[in-house]
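For this depiction, one protein chain was excluded, whereas all remaining protein chains were kept in their positions.
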Amino acid sequence: MTPLIEAAGLVKTFAVRGAARGARLHAVDALSLAVAPGEAVGLTGESGCGKSTLARLLARLIDLDAGALSLEGVPIETMSIGRFAVSPQRRLIQMVFQDPTESLNPRFTAFEAIADPVRALLRPKSRAEVETRVHAVADQVGLGRELLARSPRQLSQGQKARVGIARAMVVEPKLLILDEPTSSLDASGQATVLRLLARLRREADVALLFVSHDLNVVRLLCDRVMVMHLGEIVESGPARAVLAAPRHPYTRALVSAVPRIGGGDAEGRALDGEPGSAIDPDPNACRFRSRCPNARELCAREAPPLRALGQGREARCHFPLEG
Amino acid sequence: MNALSVSDLSVEYRLRSGVVRALDRVSFEARAGEILGVVGESGSGKTTAAFAVLGLLDPAARVTSGRADFEGRDLLGMRPAERDGLRGRDLAIVFQNPRAALNPIRSIGAQIGDVIARHAPAPADAIRAKALAALRAVRIADPERRMAAFPYELSGGLCQRAGIAIALACAPRLLIADEPTTGLDATTQAVIMDLIRDMASERGIAVILITHDLALAWRYCDRVAVMHAGQVVETAPREALFAHARHPYADKLLRSAPANADNLDALEPIEGDPPNLMRADLPPCRFSERCSRRQAICDVGPLVLQPVGPEHAVACRRPL
Partner (left out) sequence: MAERVARLRHELTENPFEFVAAGLFALFTVVAAVGPWIAPYDALATDAAHALQAPSPAHWFGLDQLGRDVFSRVIVATRLDLLIAFGAVILGGVIGSLIGAASGYFGGGADGLVSRVVDVLMAFPLFVLAMAIVAALGDSVANVIVATAIINLPFYIRLARVEILIRRNLGYVEAARIGGSSHLRILLVFLLPNILPALVVQASLNLGWAVLNAAGLSFIGLGIRPPTAEWGVMAADGARFIGSGQWWIGLFPDLALMLAVFCFHLLGDVLRGRIDARASA
C-alpha cells in the first residue's frame, strides 16, 4: 500500500550564532520515515531532539536542506513553500499547534479562524457553504455554535484547543500533524482532546502524526512510535511494544522517567548529565554514548545504523537491549 | 509536631469587580522528611494556599480566617519583618518557571551567595564556599565553572537546579515546590524530583509539592491533598487515595488522567467547569453543582474534612 507520506534522507541544519564559524546545528539528520493512511504515529523525544523541526519539514512549513518527501506518491519537496501553500495539496497536510492561545489570531473570532482555510484552500462557492462547513466541523469537535462568535480572549484553553483542531480538520486533510497539543492543558482538558482526536481519526479516516514528549499520551493514542534523539530516529515500532519493552537505552531511560500511577518506582534509571550537542556531531560515533549506561568502545568509533529487529521494531544501537 | 500545620485557612481577593473567595477553610499538614502533594487543576487554589503561608500574596488578598503554624509559631499573625527573616532561611520555595525566578543579570553563584549572606552573614570566601557546596548538593556537574554562569547560558533543567540550590542554601525545614518541573522534559523532571526527594529524606525537610500532574504526585508523594475551587476535598496517604478515592471529584480526577488509563475508553473527562469564585451564592460544597451524587444534604454548610480511615479525611456528605 502506498504510504500516505514518505520521507527519505531528510536533512535540516541551522547556522549557529556564537559558536565556531561555519558550525551548524543538525536538527534533522538523514532521517527517513513513512506514515500509512489512517495510521496514528507518535514522535517523541526530549526537547532539542528535532521533533518539532521534523514536524514542520513534513508539514512543508520550512524548507529542507536535502532529502525527498512525497505525498501519496507525488514528490513535493521540489516546490517552494510559497507555491506549496497555494497548491491543491496544501490541504492534505494540516497541523495543530502547541499553544492554543498563540495559535489563534487575536483579531479573528473563532468562526473566522476556522473559516479562513476554507476560503483559502477549498474555493467555496458561497458564504453559505463556508458557514455549513464551519458549523459541521464545530459540531464534530464539540464546540458549541454560540462560541464561534467569540474572540480568543473570551475562550478557555480547552475551547481554544478545539478551535485549533477544528481549523485544521475543516479542510479535510489526510494527515494531521499535532505539535504537543496537550501540554498546555490540564488533566481533564487532555482527556477531552485525546478522546476527540481518536474519534476524528475513526470518523474522518485521517492519519495522525503526534509530536509529544508525554509518553502516556503516545501510549494511549498511537499505533506506532518513533523516538528521536539529536536529529535521528533511535527506535521505532508498535507503540505499546516499544513502551513496554524498549530496545534502545535512551527509550528505556525515557520510559522509566515517566511516572505511571500504580507502577513501581523504576529503579532510578534517570539520565544524568547534560544531553549531547547537535552542533556538528561526530559522524563516526553514537550520539547517545555520553549518557548511555551501556556505552562501549565500539560506540565511540562507529555510528550505529537503524537496524531492523523483527516484528516491526527498529533500533539504532550496536547493543540493543533484550526485548 | 508537624512542621507546618494549616487549619481553616480562608483567603479572599478584593477586586474592583467583586470579591474572589479564593480559599475556603483549607487545612493540611506537612511533616519533616515527608513530601505532601497538593494536587488540583489550574485555578484550584494550590498556589494561593502556599503563597498565603509564606506571606507572598498579592496586596489585594486578605486572609479572612484560619492559622498557619510553622513548628508551633503562628506565621499569619507574625510581624512581616519576622516572617521575612524566616523566608529564605527556614521556609523556602522553588518556583514554577526557573528562569522567571532567577535574576537574569546575576550569576547563579552570586544569587546563592546573596541568600546566604542575608540570613547567615559571613566573610566573602566563606559564603563562596557555601554556595559551591550548595551547587554540589544539587549535583550540578563542574560546579566551579557553573558558579559564574548566568541563567541565559543554562538549560531549563540547570536553572531549576540552581533554583533548588538557592532554596536549600540555608538549610530550610520547610520547602514548597510549586510545579517545579512544568516545561521540563520527563528525563529532567525525573532528575529534579529525585533530587528533591533525596534532599527531603536526607535532611529531614518537610516538602509540599504543588502539582496538577497526578502521576508525579503518585511517584513522589507520601500523602496527598486534593483541592478543588479553593477547597481541600480529600487528604490521604497516596496508596489509599489512588487505590480508592472517596471524594467524587478526586475520583473523577483520577479517571481523567492519561497516566492512569490503560486505554482511551478508560479516560473520562470531567464534565463542566469549576464555579466562578466571585459568586456570592457559592454552595458549601463547591463541587456539588457538577456532582452526580448530589442531594439536599449537600447544601447544608459548612463542609468540613471528616476522617474515613487512618490519616484519610474527606470533605463530603456522601463519600464514595
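Letters are used for the chains, namely A and B, taken in the order the chains are written, and counting of residues starts over at 1 for each.
The rule is simple: contacts are C-beta pairs under 8 Å (C-beta built on N, C-alpha and C of every residue); 3 or more make two chains touch, one makes a residue touch a chain.
Note that the coordinates shown come from a computational prediction; the quantities given were computed from them, not determined experimentally.
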Partners of the unshown chain among those that are drawn: A
Of A:102, A:129, A:205 or A:282, the residue in touch with the unshown chain: A:102
Residue among A:26, A:51, A:133 or A:167 that touches the chain left out of view: A:167
Touching residue (missing chain; options A:85, A:136 or A:244): A:85
Omitted-chain contact residue, chosen from A:116, A:131 or A:280: A:116
Where the unshown chain meets chain A, residue by residue: 56, 59, 61, 81-82, 85-86, 90-91, 93-95, 97-99, 102-107, 113, 116-117, 120-121, 153, 164, 167, 171
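By definition in this document, only the chains that are shown with their structure count from here on.
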Distance between the centres, which are taken as Cα means, of chain B and chain A, whole angstrom: 32
Complex contacts: residues of chain B adjacent to chain A: 41-42, 139, 141, 155-156, 158, 185-191, 194, 212-216, 218-220, 242, 253-254, 256-261, 263-264, 267-270, 273
Chain B-facing residues of chain A, complex: 46-47, 156, 182, 186-192, 194-195, 198, 213-217, 220-221, 253-254, 256-263, 265, 268, 270-274
